[in-house]
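Right, I'll just put the structure down here and ask away after.
A single protein chain has been removed from this complex, and every other one stays in its place.
Now for subunit A:
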Amino acid sequence: MAAHRCSLSALLLIICSLLVFIVADSEKATLTGDHHATAVDNLQTVTETEEGAAAEEPAVEEERRWEETVVEEATADKEDTSAPETVVQSSVPQPKDDFQEELVIRPLHSGDIYASFQFRTLWETDFMRGNKVSHYRLFPKSLGQVISKFSVRELHISFTQGYWRTMQWGQPFLPSPPGAELWVWFQDSVTDVDGTWKELTNVLSGIFCASLNFIDSTNTVQPSASFKPLGIGNVTDHRFLRYATLPREIVCTENLTPWKKLLPCGSKAGLAVLLKSEKLFHSSFHSQAVHIRPVCQDWQCKTTSWELRQTLNVVFDLHTPGQGKLEWSLFKMFSRTLTEACPLASSSKIYIDITDDPQGEQFEVSPATHLLSQAMVLGDRRTFSVYDLTQQITFGTVRSLNLLIRWKSSEGDMLRPLLHAERYVAGYGLQTGEIHTLMYNNHPYRSFPVLLLDSVPWYLRLYIHTLTVTSKGKDNKPSYIHYQPSKDRVRPHLLEMLVQLPPNSVTEVTVQFERALLKWTEYTPDPNHGFYVGSSVISSLVPSIVAMDTNSTREQPLFSSFFPCKEESSYFMRVYTEPLLVNLPTPDFSMPYNVICLTCTVVAVGYGSLYNLLTRSFQIEEPSPGLAKRIANIIRKMRGVPPL
């Protein structure tokens, strides 16, 4: 009996403790549920450690998350009567998005000036896994819907007018080829990647007012090595990657207008007020791009956010011959000055690159600032003067900021860029030709490998058996070649090679081709302009002069944090060559009309004459007699006498 009672009481004790445990748990939930997102994370980790069952974890986590929201509302209701301010805090879900804008101005050795705008929106949300995202704040809704509808993991689109001259201007922060370029990594859940790709290009052509609907299977390739994801993700299946370029695409105000409308402040406040099309397109180089990718929020990558970067690079060359001193100002470049930062931005800064001129001998910047910053970018440690637009003091008493850069002397040579490339078509006539790609390694003693990606349209039939790679006169065998032959009117050539560039050398890649004859309906309305071949892409990890920062989650300026850095001794660089313009044998389109006219004339004249000759018969006809004779004939007929 006592044993029974003991066991019963023991059982009761166990049940009670369990109940207490559960109540304590929920209490914990209510207590911490009042706070913001970070508390939610803490609770998640607490529940993780408490549960411990790996298989059930995701489901239980989500359950817990849903539970928490319910509990939040419950506490909100409860606290309605007691403390109104806490109700406001807990009932409105805290938006987890952040917007930063920056402008980097770099005076170039050739006298030009390079301005690079970057606008970044970070949003801690999940577009995948069936979550219906409906409350958009800083992140543009049109792009959010594109990401969730087409299961996009990474999207990179750029529109460029002009060609980046590496030898005169150095390396850009974000390289881009002339025309339009689009590359997308899809999620693993997509079953028909080609169909989704086609729909995505059509939707993007509507959003950006560009003819991206011309992207189809004849200019899309699946690179196997060159375009690895720039965000998180360790996918190696390149079936989910698509890359296409439209070298003929024109960039004008109609592309800039929807691009500006994607920004949280539009073009009304902050750095975007400087984006006036009349000045931006009157430049040597103009490139605008949109990059969307998931990134880690912290070093352990426990939470991921979606990052949207809108970048605009422009190089101005306002050379006035005969004038000794060159002077640049924000007003001269953009015809506007800055009056305020974007109110929705958490950071709004202007960086001016003064590395080449630490003592102020080459150029002078005014208004002067004491804020300096150093950043590791493009393999080099650069020094920048910083203007913080969120501080009222930056605008001074006139409440407007007009930066002035005055050149004092124009000496000094630019450091030769470590990697640069050229491409041209050799040969004569309209039948055959040869494509030459030259890659220069300007490092004095280090050699490094580069990945060359070539996508050639089907109407230039490459003879791959004539492919030669030579460095310093000797044959240089690539360690990896991936070649996909073209199919007429279906897909282009794809050639990817991993080539080791010896130090201080030129590597030449040549391949011969033959021009195909197109069907007469396939010619553009202006066929004598020529047909474009997209730029080659050369991707490489180039040895850097200083140790690069591999911690991508640390707070650093936007221009230095675009390409992820995996090791300290090198940095990632991508170089685009020129696009090629080749003439295809073009028929004379007026000939069908001429032939029809000539043939019809010949047939009409020849057949008509022959027909007449064969079927015409001649009859003799008497002329009709006069009136008197006719009356006399009538009288003679009546008398029965033969007529006259």
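One rule holds in what follows: a residue touches a chain if its C-beta (ideal position, glycine included) is under 8 Å from a C-beta of that chain, and two chains touch if they have at least 3 such contacts; residues count from 1.
Convention: contacts and distances are computed from a predicted model.
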According to its UniProt entry, is the unseen chain "ER membrane protein complex subunit 6", "Autophagy-related protein 101", "AP complex subunit sigma" or "GPI-anchor transamidase"? "GPI-anchor transamidase"
Given A:K198, A:H238 or A:K332, the residue that touches the chain left out of view is A:K198
Residue among A:K141, A:R239 or A:H282 that touches the chain left out of view: A:H282
Which of these touches the unseen chain: A:D194, A:E254 or A:D488? A:E254
Identified contact with the non-displayed chain, of A:P444, A:G473 or A:P525: A:P525
Which subunit A residues would touch the chain omitted from the figure, given the whole complex? 161, 198-199, 202-203, 205-207, 209-211, 213-214, 248, 250-254, 257-258, 276-278, 280-282, 524-526, 589
